[in-house]
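One structure is given below, encoded as structure tokens.
Yeah, one chain of the complex is gone here, protein chain that is, but the others are all in their spots.
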Amino acid sequence: MTPWMWRRLAQTALEEDVGFGDLTTDATVPPGQTGSLALVAREPLVVAGLPVVPAVYEALDPAVRVDLLVADGTRLGRGDVLARVRGPARALLTGERVTLNVLQWLSGIATATRAVVDAVAEWDVDVLDTRKTRPGWRAFEKYAVRVGGGKNHRFGLDHAVLIKDNHIAAAGGVAEAIRRARRAAGPTVFVEVEVDNLEQLEEALTAGPDGVLLDNMDPATLQEAVRRAQGRVWTEASGGIRPESVRDVARTGVNAISLGWLTHSAPAVDIGADWEAP
Amino acid sequence: MTPWMWRRLAQTALEEDVGFGDLTTDATVPPGQTGSLALVAREPLVVAGLPVVPAVYEALDPAVRVDLLVADGTRLGRGDVLARVRGPARALLTGERVTLNVLQWLSGIATATRAVVDAVAEWDVDVLDTRKTRPGWRAFEKYAVRVGGGKNHRFGLDHAVLIKDNHIAAAGGVAEAIRRARRAAGPTVFVEVEVDNLEQLEEALTAGPDGVLLDNMDPATLQEAVRRAQGRVWTEASGGIRPESVRDVARTGVNAISLGWLTHSAPAVDIGADWEAP
Amino acid sequence: MTPWMWRRLAQTALEEDVGFGDLTTDATVPPGQTGSLALVAREPLVVAGLPVVPAVYEALDPAVRVDLLVADGTRLGRGDVLARVRGPARALLTGERVTLNVLQWLSGIATATRAVVDAVAEWDVDVLDTRKTRPGWRAFEKYAVRVGGGKNHRFGLDHAVLIKDNHIAAAGGVAEAIRRARRAAGPTVFVEVEVDNLEQLEEALTAGPDGVLLDNMDPATLQEAVRRAQGRVWTEASGGIRPESVRDVARTGVNAISLGWLTHSAPAVDIGADWEAP
Amino acid sequence: MTPWMWRRLAQTALEEDVGFGDLTTDATVPPGQTGSLALVAREPLVVAGLPVVPAVYEALDPAVRVDLLVADGTRLGRGDVLARVRGPARALLTGERVTLNVLQWLSGIATATRAVVDAVAEWDVDVLDTRKTRPGWRAFEKYAVRVGGGKNHRFGLDHAVLIKDNHIAAAGGVAEAIRRARRAAGPTVFVEVEVDNLEQLEEALTAGPDGVLLDNMDPATLQEAVRRAQGRVWTEASGGIRPESVRDVARTGVNAISLGWLTHSAPAVDIGADWEAP
Amino acid sequence: MTPWMWRRLAQTALEEDVGFGDLTTDATVPPGQTGSLALVAREPLVVAGLPVVPAVYEALDPAVRVDLLVADGTRLGRGDVLARVRGPARALLTGERVTLNVLQWLSGIATATRAVVDAVAEWDVDVLDTRKTRPGWRAFEKYAVRVGGGKNHRFGLDHAVLIKDNHIAAAGGVAEAIRRARRAAGPTVFVEVEVDNLEQLEEALTAGPDGVLLDNMDPATLQEAVRRAQGRVWTEASGGIRPESVRDVARTGVNAISLGWLTHSAPAVDIGADWEAP
Partner (left out) sequence: MTPWMWRRLAQTALEEDVGFGDLTTDATVPPGQTGSLALVAREPLVVAGLPVVPAVYEALDPAVRVDLLVADGTRLGRGDVLARVRGPARALLTGERVTLNVLQWLSGIATATRAVVDAVAEWDVDVLDTRKTRPGWRAFEKYAVRVGGGKNHRFGLDHAVLIKDNHIAAAGGVAEAIRRARRAAGPTVFVEVEVDNLEQLEEALTAGPDGVLLDNMDPATLQEAVRRAQGRVWTEASGGIRPESVRDVARTGVNAISLGWLTHSAPAVDIGADWEAP
């Protein structure tokens, strides 16, 4: 995560929210007034997104001083303070909502990921995200997954090959699809194939992919699939997996479990800003 | 919602996902191949975001034909088809994930909003959103709220005045804060004040705001607050309200209920793409 | 007005003017040379736009030191110095024209607004701008109006409802138009209706808008319109009003007078840059 | 003037004005309704900016049909129709103000330029603009000058050399400044020098520039300057020249007269949009 | 390569070249005139970049008709026609240079790559590019390599791991560096290590990377390195390899050869535009 990513996130959010100006703050708070905001966890959470705090306030006023009291990935309890922001009161208030929005969103993903990772800690399995993310902010949502202890599946369509049913149909079979992918994509590219049942799996294994995505299989089928693939290819379970079903999947022995839920449906966590006398 | 908003959303999502190119599709699907995708509801939902479908496919290939079978706001059951997309198979497959991501996200908000609106249908109360939205996509998330039957609170800091505790403290009192806001903000600007208890409410009412936000009050206090405000000022209940508590709030007689939950935590709904023989 | 607005204004102007490079300065002025520029009022004026001065020079060379000697809104006489800029001579000269262009333009609007505001000072009436501004720079032109003592009408089409003849025709009458606006637009949105004569005014008043725009009425009609509206609705006079006719309008008792002239036709004021021995 | 310039102008203006949506039109006008707008001159003028009309409406709705009835540069009388726009009523109304703003602004410049050009028609002299233009829109303001019969001075700092007092001081004399400019700037670059009096003129002439800018000289001095320069160098009069003084300047025999006033202070002309039954 | 990539390339080039307008064409060619341009190879070449032709002319004038007579990857002889462009003469001439610039540049890379690929055709070895490309146009330069028969190494720093000396030093050894990379980077990421000699190679092999980059080795050392690595890991030769030395490298049996020269130094090929009577 580079500095300009956080600056672009902060700038986009600020321009959208402030528009022609913060009518309330500009009207009610005198320019010279100073103050302090404490950003506080209102429930237990794993924090993610703290670099947005300085990015927001640098854009608003270089006179604001930001102290980050913890680092991304820290588990916090209700009432713990994440950061303290001091300086011109106008900037503090104008940037407050935008800052909290980012923290609540990314910490929500990190907190949910951490819970899933902890739930499967007894097995040697990676918890992965998917490409089911919000437009333009995938780097952040995938970062929050890493902060929560998960690992990232491919970032985009140019990062790895993932051959699905439709690609197979179009290519005239699994072997041909994999051969085409190998020929076109360059030697550093990972080639994975999605299979829906054991027959497809057997067919795929003959073609030597780097990995297989075992899609929407019940635990028994999954276990059999893992047994057949073991030692030959990397295995990933995917398809409608939720936090409550993840342990059943993990115990089948798959190498990785991917959950779209981590990024498209994890609820925000509650983080607030308390005004402190300057 | 103007055409360029949907185009920007689609373009942002496509550029992020496609990057240097769709390795899988370009390798496995021949250029001349055609096909058809049906976008299908995998669970009951209120659909929102359909204009993104043509926006995505126009950007990928003008030869793709998009048929929208329903309109935003329609309630669908499991298996209902939202849209059908026909044409060059490469474009269909490259745009699939991006299209579904937007539909699942916005329909999730619309579906959740509709449930809340239905839950309070017996009272004369507006269900409102907040500014707790993802950076840059507020227009879309607030649009989804409208699609679900909700109404929009202010779009940004330049659209209306909402005076909070910190503003009041800075201004030296409610009356002074409102006076300053009226003086600065232009005659078309709505002036609302947030109050935490009945004493603050009384003080605020003397200053003649256009509205009061009753923050985090229990139902009994809320009811008393509404009684005192009635006929004098517009009232809004806010603060940690969830779908399960919304009826208790509605029956107090407030004019509006605002829920950050609608935009920051409504889960995605499941929408898939089925390949159909061309 | 946030820092990034001034930076974008300065950057846009600089990139346009400098292009591939300042041929004259780069050729004739050695890199090491330093100097000082005084920005001077060449005629009486109300200054607006001073934050552009540091924004221009930060973009050109952080070694330039900018001292603003007055603040936006100050009335200056011929020969008064607005600001002094010291440092590398190349940067000083390259940024000179761009800086003056912004100051002359915005101070022109502020100066014209101040003259109108002063002309109607004996009545309790707001002087308002309109949406008749240059593409992309509305925030600045409306800021200059505020600097000159005016107030802002709505910033854009999403900030307030203003129903005109054509909207009324399309909606099938004033009452229906207002009802539709109320239903769609959210509780914080101001609803105003434009009327051309007393019959339209009466019809509009029955529908309970927040304000009426009295368009292109002669003083006598305007006075009668204000009499009928008083105590029921906020009134605004508009339509071809010029500085020379503004007092005749003000004495009718309207709450506000809006003039497109302030932004689309106020002439620039003359501001120059004098070189001072370093 | 390329197509993308007009598209960018239109898009910038629309995004700024529409923001999150046109509340009034979306609320009061049904989607299916159609209509027609006639763009009408409300006073005599020279029209400039017509290409913005299709650019605005293509961005809003491709179903809108635009008919331009005249071409940029045409002289129109009060009541003459510039263009007719037909189609979806929502798009017509949403784009109306933005379209008129551009037409009024650019036609104002063209009309003012035409008046000055006509005033000096009996002499062989060019009427020129300057770099005193609004940020980012110089191409349009200079285009309007051409439409009005004027010619363009340099577009920006990279287009020609114009050596002013400060450059001369920095370079240690006129001859040295010109020599430096010739050495650095490439053979296709025009080299002009600003002089304030006859002594400076003589000094400049010895160095062989391509042109001299005679700054702020009274008519008598100007005439003498032109006499001395004639046959040796191109001459331009500049500095505070207004429409009312332009004939006195023209009769001195200068090759060109430049007026910042054309772009920074020409008032807008009045153009309106009349609704016509569809 | 998606449509928007070619559009952005064309738009960037046009805006830079046209600036405020094409002075020559606008002055000398009447608006109504039409014509035809044939794009012709002036030397033998492999063509790359043809999609830029319609992208340039759509931006200039939709009335221009573009006929591509060959496809990217075709080998052409001197005098062969690549494409024919017909329509408004102004657009044809304004877009000519920009179009040729892109074709000459990308065809230069494709032509050079094809020569290298042909030179090593008798061995089973991939010809690869590197990240040594021009800012912002990597996708195009790597596309031209593919057009010429080469394959792409990683697109960017986020696509694969390539551990170099400095990374190894920082990590405290090869094994630790690879372990860290595996832990952090996600299961689909290729992990390659650069080694300078046989000792480093042995050390690297114990850690099980996916590939080794054999840097700047003479043919004899390279051959020995390949012998030791064979069957255990994918091998790539790199470092200062030029077309004239590529056969000596290929016969060592490496799996791939990468050449920065393909993108940073391949000379442009000569392509011209011949005017044809309309």
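We call the chains A, B, C, D and E, going by the order they appear; numbering starts again at 1 in every chain.
One rule holds for everything that comes next: contacts are C-beta pairs under 8 Å (C-beta built on N, C-alpha and C of every residue); 3 or more make two chains touch, one makes a residue touch a chain.
Keep in mind it's a predicted model, so treat the numbers as computed, not measured.
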Could you tell me which of the visible chains the hidden chain touches? A, C, D, E
Candidate in contact with the missing chain, chosen from E:22, E:58 or E:236: E:22
Listed residues D:159, D:180 or D:264, member touching the removed chain: D:159
Which residue from C:45, C:60 or C:145 sits in contact with the chain not drawn here? C:60
Chain not shown, touching residues in chain A: 1-4, 138-139, 142, 155
Touching residues (missing chain, whole complex) on chain C: 11, 14-15, 18-21, 59-61, 94
Mind pulling the chain D residues that touch the left-out chain? 126, 128, 151-155, 158-160, 185-190, 192, 210-211, 234, 236, 255-256
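Heads up, the rule we're going with is that only the chains that are shown with their structure count from here on.
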Could you give the fewest steps needed to travel from chain A to chain E through chains in contact? 1
Contact-richer chain pair (by C-beta pairs counted) among C-D and B-D: C-D
Suppose you list every residue number at the chain D-chain E interface; are over half of them used by both chains (same) or under half (different)? different
Report, in whole Å, the distance between the mean C-alpha point of chain C and the mean C-alpha point of chain E. 51
Could you tell me the distance, in whole angstrom, between the mean C-alpha positions of chain B and chain D? 44
Chain B and chain C have mean C-alpha positions lying a whole-number Å distance apart equal to 33
Junction residues of chain D - those touching two or more other chains: 18-21, 94, 138, 155
Work through the pairs of chains, note which ones touch, and then classify the graph as line, ring, star, complete or other. other
If we use the touch criterion from the header, which chain pairs count as touching? A-B, A-C, A-E, B-C, B-D, B-E, C-D, D-E
